[in-house]
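With one protein chain removed, the remaining protein chains of the complex are shown where they sit.
Let's turn to chain A:
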Amino acid sequence: MTATKQEIISKLRQDMIRWEGFRPPQPGINNDLGLGPVAAAFPDGVFPTGAIHELISNSPEDTAASGGFIAGLVQKLLTNGGACLWISYTRRIYPPALKLFGVDPDRVIFVDVPMQKDVLWVTEEALKCEGVATVICETKDLSFAESQRLQLAVEKSRVTGFVLRKDVKKINTTACAARWQIRPVRSQLRSGMPGVGHPRWQVNLLKVRNGKPGSWTVEWKNQNFQTVIAPQIIEPARLYA
């Protein structure tokens, strides 16, 4: 009797996830974006595509790290074809850097919106378009209603959207599938070697719908994400000169 009860509950949970707009990955399509252990935080252990991901950034350094993280994901999303739109109000992204994260910069269409209020309009239009694989939107504010609109748009079109929020004063509730915060951390070289290593980030998954939030240290190495088990003892600041 207890077993059946648990079965019913798990069945209901699965249904609820579906009603909330989450769709299980289609068999045969490679949904692995190379996130490794990070993906385990999501329902079914798969990074949800066709959803809105929110990234919080408080400084230009964070924005650069978030850009790298997004570019790493976009690389995999673009392998199945489709266009990539980068929509922003004040853009500082340097296109040649995308190539270092496996994205051909000439495949990205940059939309520099002259008016702040048009950013979300353009984003929604782009998210509704099925020929688009992914949309990155750089904005400042995103209200709950606005995030709902974006989420409803992607539920129909299955486009993956990233909303990169810069200079967030107050973190409000949104309807996004996940909320990330990417911060740069000290890169590591073999001890004793001077210089700067591979890009390394503290990836904080602050919120995730039907999943478990968590925190990982991820490194971008050989065109792939590599989760680093952070050493317990942080070595003292290395002097190079």
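Just so it is clear, a residue touches a chain if its C-beta (ideal position, glycine included) is under 8 Å from a C-beta of that chain, and two chains touch if they have at least 3 such contacts; residues count from 1.
Following the convention adopted for this analysis, contacts and distances are computed from a predicted model.
Missing chain, UniProt protein name, picked from "DNA polymerase Y family protein", "Cytochrome c oxidase subunit 3 family protein", "Branched-chain amino acid ABC transporter ATPase" or "ATP-dependent Clp protease adapter protein ClpS": "DNA polymerase Y family protein". In the complete assembly, the contact with the undisplayed chain comes from A:W220, out of A:F47, A:F162, A:W180 or A:W220.
The residue touching the chain not shown here, chosen from A:F101, A:F162, A:W180 or A:W216, is A:F101. As for the chain not pictured, it touches chain A at residues 59-61, 63-65, 67-69, 71, 78-83, 92-97, 99-101, 104-115, 118, 121-122, 125-126, 129-133, 183-187, 189, 194-197, 199-201, 220, 237-241.
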